[in-house]
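One chain of protein is taken out of this complex; the other chains stay put.
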Amino acid sequence: MLFSNPLIYFVVIPLLMLAGLSLCKNIKQIRAVAVIGSIGLLALSTVLLVKYLAMPPINGDHQMAWEGSWQWFPQLNICLSVGVDGISLAMLLLSSIIVFAGSFASWTINQPKEFFLWLILLSTGVFGFFISTDLFTMFMFYEVALIPMYLLIGVWGSGRKEYSAMKLTLMLMGGSAFLMLGLIGIYYNSSVDGQHTWNLLEIARNHAITPEWQRLLFPLTFVGFGVLGAMFPFHTWSPDGHASAPTAVSMLHAGVLMKLGGYGCFRVAIYLMPEAAHELGWIFLVLTGISVVYGAFSACVQTDLKYINAYSSVSHCGLVLFAILMYNQTAMTGAIMQMLSHGLMTALFFALIGMIYGRTHTRDIREMGGMMQIMPYLSVCYVIAGMASLGLPGLSGFVAEMTIFVGSFAHTDTFHRVFVIIACCSIVITAVYILRVVGKLLFGPVHNEHHRQLTDATWWERLSTATLIICVAAIGCFPNFFANLIKPTFVEEIFKVFQYNS
Amino acid sequence: MNSVGSIILYAIVTLVMVVCSVLTVTTRKILRAATYLLFTLFGAAVLYFMLGYEFLGGVQIAVYAGGIVVLFVFAILLTGKPADNAERLTAKSTFLGVFAALAMLGVGAWALCSRVTRMLTGAAMPEKAQETVDQIGEQLLSSGHGGYLLPFEAISVLLLACIIGGVVIARKR
Amino acid sequence: MDYSQFLAMKQEIALLVVFLLVFLYDTFMPQRSGKGLPVFATVLMLIATIGGFCSCCLGGTCSLSAFSGMYETSAAIVAIKNILNIGVVIVLIQSIRWANGPDMAVRRGEFYELLLVTLFGMYLMISARHFLLFVIGLESASLPLAAMVALDKKRYESSEAAIKYMLTAVFSSAIFMMGLSFVYALCGSLYFETIYINLAAQMSPLLILAMAFVLAGVGFKLSLVPFHLWTADVYQGAPTSVTSYLSVISKGAAAFALLVILAQAFGTVYSQVWSWMLYALIILTITVGNLFAMRQRNMKRFLAFSSVSQAGYIMLGVIGFNGTAMAALMFYILVYIFSNLGAFGVIQAIENNCGKVSMDDYKGLYKTNPRLSFAMMLAMFSLAGIPPFAGFFSKFFIFTGALAQGSTAMYVLVLIALINTIISLYYYLLVVKAMFISPDESVIPTFRSSCSERLGMWIAVAGIIFLGIVSCVYNWLLGIGAHTAIFQ
Amino acid sequence: MSPTIPILILAIPLFMFLLLGLLGMKMSHKLAGWLGCLGMGTTLVLAYCTAYTYYFGGDFVGANGERLMSVVFNETWLAFTDKLVISMGFMLDSISALMLVVITTISFLVHLYSLGYMEGEKGFQRYYAFLSLFSFSMLLLVVATNIFQMYIGWELVGASSYLLIGFYYTKHSAVSASKKAFIVTRFADLGFLLGILVLSFTTQTFDFAELCGNPTAQVTAFAGKTFMGCSLLTWALILIFTGGMGKSAMMPLHIWLPDAMEGPTPVSALIHAATMVVAGVYLVARMFPLYLWSFDATTFIVVVGAITAFYAAMVACAQIDIKRVLAFSTISQIAFMMVALGVASEGEGQVCHHGLGYMASMFHMFTHAMFKALLFLGAGALIHAVHSNDYTAMHGLRKFMPVTHITFLIGCLAIAGIPPFSGFFSKDEIMAACYAWHPVIGVWMSVVAGLTAFYMFRLYYLIFWWKEHKIEHGHKPHEAPLPMLIPLVFLAAVSCVAGFIPFGHFVSWNHLPYDIHLDWTIAGISVTIAVVAIVIATVMYRKENPLPAKMKALLPALWDWCYHRFYWDELYMFITHKIIFNGICRPIAWFDRHIIDGTMDAMATITNKASVAIRGLQSGQVQMYVWVYLIGALLLCGLGVMAVIL
Partner (left out) sequence: MEITLIFWLVPSLIMFCCGVYGFITRRNMIAMLISLELMLNSVDINFALFNRYLFPGQMEGMFFSLFAIALAAAETALAIAIILNIFRKVKNVDVQGLDTMKF
């Protein structure tokens, strides 16, 4: 039955939270609902993770754990299909962690009821997306996750919030316009016998999309998801959007929502259309390669903390897509680790920036300085986040990037090699802009004497950041656990035909 | 081969219809336009008679000429002095009007000629059985093939609605 | 004469009965009980609707042809009529307060009578299998509407809108009938069936011109670009209740009627002609409608252009030309009815309470009237096609239906339509922005809507939320679409 | 050997870091300091035990008497593929055991020393936490069982170096110095990473045991692969060496090291003199079996080393900041070690002169660690006393700080290569190896050695001789406290005797014991040059006299260039700021905001414009409406005709 499948609860819990929130009378109840709900999600994903690891490994043949399928629109073969593998489980864990941290990060937001309503709706979309194996529901949840952003940024944002919110929404919806076309196209080519299906596992099993159709549909799908994955040149929503968004929204958006893009590129575009991916991948490889370096260079000269981080996200998420396009297991593992890692650390970054901004009311690094003396806790967290971002061993960024580089380097032709080397260069540029910020913002003398009165983190802020830091460190210290969890064993199988081997 | 009489009649009817319709839309006195319209409608009625549709011709005179044109005249008299000249047309609106009319004429003529002449060049009016008013009435209220019971009932509803509408709009309250 | 033939027209007869009862009530009841008329009419209409559903459920797939093929009814036709009925019921519920207003005291009955006649006309359009009947239906659906548009005699705009509508409608019907005369010249009959058979060997410029004129005539009702220019002015000028009726019901009926004409009269032999025409019309309609809607500040005018562009999406269901697309079309119409009426319900409530119709007046509405703005937002999201609201499903299905053919041209068309959804999202979000985000000007004070307004709104909101998620509605329509032999 | 002790060696510093880092703020300074010392002391003991067991335990001697390479433990940390696995392990061989001794010794001494030096500083606990982190990372680096573990340690030492250089984070110069250090080394690490990628992709392993244990197999894997005219092996090795260049401050990546002196002086002693900066040397030594197969790569090392050595020595002659002098001296000495490693190879797997250079390099690394740490700690004591880095503020300190004076002198003598101090022995071996490889290099290095003696004694005289300054405000320079003196004395003692260690018995390129023979000719030349240099320094700087000024006037350009370190920093500033920052970053940011974003905005604007442009269509005129209607219908007909025709 529907409710005997544990995955359904990833959607049910947020829905219950929504119901609970709408009954709430005061801020205490709202907080209680948010915290209980996010703990529930966190617990659920952890329990499933443990159970998943205890399961015998699911090998090949396009299987997933806890698969379930319930007819929804039978004539169109639309089902509510769920199923997870290590990758989606990792994404679910990431999402629940960030929702948890985000709830605490928006502890004192004004109009909390509406805020949490939208935030939870957003996370419903995210969870739903990750558990879905049906392209229709996947797409539906994808859009559910996008639209609350508009109000969240528009109402609770700062700066040019109306412009940014509109831009972000329209660009992402633009992406999803391409995506929708691609998905419907996939549906109509999903099988040879006319029994079309939306179920991506079945589509993969059928392997019926002809190369001609793939050539049409692959770019549509990849670009569709790539927009959300901040692929150059469709990334410009990201700096403005992130800069204007409130803390928890930036966290969720950069931490989880952008992962939808990478995950989708991987799960849909490449998984279902390997031939076209093989053939046309180079175009996107160029674009993502540009993203990686371009984002990093752009971040070097920004003065707004959120802009820096947004461009850094462009760079890091570019690396995700870059690695995905390498079509080998190691690089893909790296890509997914990078998603996890970037999700956590960028959430941490945005949380910290939000906290700092909440105190100083500026995000311009030229107007701040010596924060280390004023708010040591936040500053130390910032340094840790920075270190994670520039790939310090022991934190998550390092393992992800190294896996990507080692995996990507296995691609032997010169074209790929050159791009790998270019991508590698990003580690230096990353160091430059991270250290620039750390140096200007945290170190040095105090710029503004008024800032001396500011207080350090409160307990909920500490909880929020500490959670993220622990996760970042956990991935960084025990990478093999995660690598084994997410290793996409099917990649080699799909691309065996093209003789990619490392 | 048509008789000379019918050709002359044709010429007159056509001339009246064409000239009067042109005058209807070009005259600057609105009451005259209504009058020219009347002549045009009469021309059409004569055409119906020539085609052998006496009933239709009768209806044309009764409803159109007798009803509608009178309605127009009333409306004209109600809304202004009949002697008033219409304002002069601007070049732009003339151009647009002429352009539209000529475009319509061109396309229509081309379409008609391409089809009708190919099929019927030189074909005279075929013979047909003379229908009586009986038959017309019979068919109007028949529910079989070629029967118009349903449209007849439907248009009655429409006319009722138009009466209601006309009343509700035209009355002062 | 075989009067038993009329028995095939159950829904029409039910409607005429309602019409008659309202007429009698209006004529013979004393003046003071006039206030009961709106509720009376609404309840009657509701009964008729329920009856329609019952007959639909009991009768199963009852394909019937009456009057020697002049009239036809089938499961799909009953379904679309029922859908229209639902819309009319909602419109009637929403307009109770307006109809009970002091201005309407002397024309309360006429509003309902005219409305029912137009609905009757639409029924005829849908069921007609003979062009004369179709024309009568078309005229019945548009002439009384002009009177309805002019119903608000206090406002000059109302009359102006009415005459604009009248003039363009008659012009359009003249063109349409011209086209019909060409069809007649080619086929020698106005029965769809005969046309379908005789048209097969008739390719000529005359046929193309006839098709163009017929499309233009129906396109006028649907307000397809470039035949849409009346739309905005009329929507703006008409009383809001009439506008909401105009925007959803007549559009839905015309779309379905067009589908029937194309499927049963013109057929697939020359489908490349009309499908290319439709192709161009759809692109133009969606794009131009969107471009105009972007700049509108008057909510009614705004929704007018939004409905123009929605008509383009509806047409995707026609050009898709198969059972799936037809089901999607009906579903789209149903969802569109609920979404648009949701929006109009809010507009009407606000207009009735404080007479504001400008988007600028809506700024800060959330602060004063959170429920109204929430309903409005849901309606906007649904119109924009945002999940999990019904509009998303209807858009998705109509695209799916359109793409079933799998031709590249169709992919391009859908892509253009999809890109246009972004523009549409933009202007729908403008409304949301005005209500939720824009600085709090609070032009509109807090007020409590009347029962009927709230009821109408709740129904619309419920539809917006549940129509998509609860799959049985679409499944039902798909089942009908699969079983109905509209496509020969 | 049981893995307990090695694990503890790594775990204790890590634990201390976490303890002091997380709870340090709650502790008193004293407690934190002593905890740090205790932790490091324990590590020291354990490391000595390990080294003793290795060298003298007999368990690690192979059949031919060679010292074995032993992997004590090796746990998978991250498996990329079946073959490419990063493990965390502990490898014991002759050089890692050596490094264990060096690192723990110096680190412990610095811990101890800092108790005095850093007393009362804000962030004392943090300082000890960072020291522990550094010790952990450095130990992780040297005991690495695979090249990726080394890279991890490499990055971690870089980070801890960054943190320690920037310890005085309120000082602007410290912040920028730390940033510079990190970025420059990061840039070098990019090379290292690429090298690892090339190497591991070709050989399909990260493991040192496989890479170096069986170099011929790896060389076969590389056979025939070339890139841009150079064999791929050479590329890989040069790229890896690039990493070493960065960490070991070889030209042209040396610019961070002088600036790194902004950190606390004990840190300079530990990181920027004794341990981290020799990581590059250690890396090359570790990969030496592979380097043997690429003569191009070793030649490259020799050339870079030789140039660096000379350059640094030149610059050191003209600096006035004593720590800078020592920094350049460090650069120069490390370059010696690099050259020594380079000249040990003859290509094609053959060593030159029995691989003397390898042993010499390691030997020098050991002795240099001791005496350079000594010099730095001495300098620290001086700075502690006068609160300035500038020798002009010092002069004549020998009376006030006798112990420091003596130990510093010992250090100077050692570095100058005067027998019987340790530096003489190790440097002499290097010279011998250089002469054996190519006389030009030999002569070149001899000149550098002379310069070394000269600038060290210049420094020595300027600090301890000359006339003391007037004592102002009753602030009299004073001898350092006991915790600072103990390390000084200890190191001085080691510097005196370390030369007599039969080093060849412990470390050699093929792990076979090897007897050192002093080459008396070369030794004689070296000593002569050193003595002459010292004499010149004495003449010029023993007392305040006009000679230096005259010299300066004689070659103003040279002095200027030396003083400004040959304008390397300015060049870098130009490249980074003018070219990269203003020439790449800003245009890209501009491009992004105006072109990319502009395009997106332009789409919106165009839509808006189009919307305004067609508004005339809706003119409100019914006649226009029908006109459009009619024309539309006719055009539709035209479209239909076209559809038929096409």
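By letter and in written order, the chains are A, B, C and D; residue numbering begins at 1 in each of them.
The rule is simple: contacts are C-beta pairs under 8 Å (C-beta built on N, C-alpha and C of every residue); 3 or more make two chains touch, one makes a residue touch a chain.
Small disclaimer: the values here were computed from a predicted structure and weren't measured.
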Omitted chain - touching chains that are shown: B, C, D
Chain B, residues in touch with the chain not shown (by the definition above): 1-2, 6-7, 10, 14, 17-18, 21-22, 24-25, 30, 33-34, 37, 40-41, 44, 47-48, 51-53, 55-56, 59-60, 63-64, 67-68, 71-72, 74-76, 78-80, 86-87, 89, 93-94, 96-98, 100-102, 104-105, 108-109, 112-113, 116-117, 120-128, 131, 136, 139-140, 146, 148, 151, 155, 158-159, 162, 165-166, 169-170, 172
Residues in chain D touching the chain absent from view: 615, 618-623, 626-627, 630
Where the unshown chain meets chain C, residue by residue: 131-132, 135-136, 139, 143, 146-147, 150, 153, 156-157, 159-164, 166-167, 170-171, 173-174, 177-178, 180-181, 184-185, 188-190, 232-233, 236-237, 295, 301
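Just so it is clear, only the chains that are shown with their structure count from here on.
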Most central chain, judged by mean C-alpha position against the global CA mean: A
Identity of the chain that, by mean CA position, is farthest from chain C: D
Whole-Å separation of chain centres (CA-atom averages), chain B against chain C: 32
Length of the line joining the C-alpha centres of chain B and chain D, rounded to whole Å: 102
Two or more partner chains touched - positions in chain B: 107, 111
Residue list for chain C, restricted to those that touch at least two other chains: 205, 208-209
Chain C partner contacts - residues on chain D that touch it in the complex: 607-608, 610-612, 614-615, 617-618, 620, 622, 624-626, 628-634, 636-637, 639-644
Touching residues on chain B, where the partner in the complex is chain C: 107-108, 110-112, 114-116, 141-151, 154-155, 157-158, 160-162, 164-169, 173
List of chain C residues in touch with chain B within their complex: 1-3, 5, 16, 66-71, 106-107, 110, 113-114, 117-118, 120-121, 124, 130, 132-133, 136-137, 139-140, 143-144, 146-148, 150-151, 153, 162, 182, 185-186, 204-209
